[in-house]
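All protein chains of the complex are present and in place, except for one that has been dropped.
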Amino acid sequence: MDTDSLNAFVEAALLTSRGPVSIVGLTEAIGDAEVGEELVVEVLECLQELWRRQERGIRLETVAGGWRCVTPPNLDDALRAFHGLVAKQRLSQAGLEVLAIVGYRQPVTLPEINFVRGANSTGVVKTLLDRGLIRIAGRKKVVGKPFLYRTTKEFLVHFGLDTIEELPDPEKMVIDEVPEAN
Amino acid sequence: MDTDSLNAFVEAALLTSRGPVSIVGLTEAIGDAEVGEELVVEVLECLQELWRRQERGIRLETVAGGWRCVTPPNLDDALRAFHGLVAKQRLSQAGLEVLAIVGYRQPVTLPEINFVRGANSTGVVKTLLDRGLIRIAGRKKVVGKPFLYRTTKEFLVHFGLDTIEELPDPEKMVIDEVPEAN
Partner (left out) sequence: MIEGTNAQIPEESSGGGPTVVIPDFIGPLDLLLHLIHKNRFSIFDIPISVICDQYQEHLRAMQSLVLEMAGEFLWMASWLLHLKSRTLLPRPSADQEGEDTRQELVERLLEYRRVKEVASALYDADIVRRCLWEPDVGVKGIEIEPELDWEDVDLRRLAGAYLEVMERFASTHPPPLEVTPLKFKVEDKMRDLYERVQKEKMLPLLRFLDNRLNSEEVVALVVATLELVRLGGVCADQSMVFAEIYLRPGPKIFDPEVSFRQNCSEERNGH
């Protein structure tokens, strides 16, 4: 595959995909011994650079272990006006708390989530399941066999994380951990 | 709207639209008295020129309803191969339905699956067999001796179950407020 075709193919594959595209997948589909993963990454980085310019309406990001095309955030208003869609609903504070708990304690059960939050989270968990941000990952082997929850790939994509390890470390975020004399 | 933003918006609007985009629609969404239809056409023609190059994976064509993004025809085969590979890590709605029928009604035959779904499921059953999510478990002692299908260990592992008896009651799972263990 010549350079032009390679560039064209990678661009077309990205623009016609929903969700992140993996380098392995791209390389495999090209199926050319001469085109290894490094070369594909090079092409991707080139495109990313090309699309970064102000007059471009598309960006290339790395998320959830792959590469994904998205429009720049500042175009949201205009795009919503154009497509006639209302803004996506924000996640509630309760929803964000449950996501945080599932995110860094997974797999976790509903009783455990409730305990950490000190509040019933049943409805919130259901909403997050419906939105595909968390998923059921089996049952815990304790009395009652409660369901275990994990974050989904969609969660990584939505929050722009490459892996779950990229979730901010709460220990590092809390700065007044040292008690002050009063 | 400055020139850069205008270019970016037109590109984003084209790329996020499946069908053809009309000049009137674009101009209206921009909603800027300074940006008339002639200017929008100019931007579109500029993009069309830009995308015509050999190393681009996207073309802009004019059709009855306006302007539309398409991938160059010479990439069709490669894109088909690529999306075919991607589909292997994914599950179609049909695949999910057959998997659910086998899961909840096993052992079950292909004619039975077809009857419940009201659609031919031969291809889907084959895909699920290839992916190791269902298996053949003998033949049913009726005319034609059709194969009986059951889910595999792989199926249990994916859903985090120890035995098939742990499959939750579907009604409770989806309709109930509480996605808790039963």
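Each chain carries a letter (A and B) given by its place in the written order, and its residues are counted from 1.
Just so we're on the same page, contacts are C-beta pairs under 8 Å (C-beta built on N, C-alpha and C of every residue); 3 or more make two chains touch, one makes a residue touch a chain.
Note that this is a predicted model, so its numbers are computed, not measured.
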| item | value |
| --- | --- |
| Residue, one of B:M1, B:L85, B:V116 or B:A137, that touches the chain absent here | B:V116 |
| Given B:M1, B:L85 or B:A100, the one touching the chain that is not displayed | B:A100 |
| Where the missing chain touches chain A, by residue | 12, 14-19, 58, 68-71, 73-76, 79, 87-88, 90-97, 99-101, 103-104, 116-120, 123-124, 127, 129, 132, 135-137, 147, 152-154, 158-160, 167-168, 170-171, 173-176, 179-180, 182 |
| Residues in chain B touching the chain absent from view | 12, 15-18, 58, 69-71, 73, 76, 79-80, 83, 87, 89-93, 96-97, 99-101, 103-104, 116-118, 158-161, 167-171, 173-175, 179 |
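Just so it is clear, only the chains that are shown with their structure count from here on.
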| item | value |
| --- | --- |
| Euclidean distance of C-alpha centroids - chain A vs chain B, Å | 18 |
| Contact set on chain A toward chain B in their complex | 3-5, 7-17, 21, 25-26, 28-31, 54-58, 69, 71-72, 74-75, 78-79, 81-83, 110, 122-123, 125-126, 129, 136-139, 144-148 |
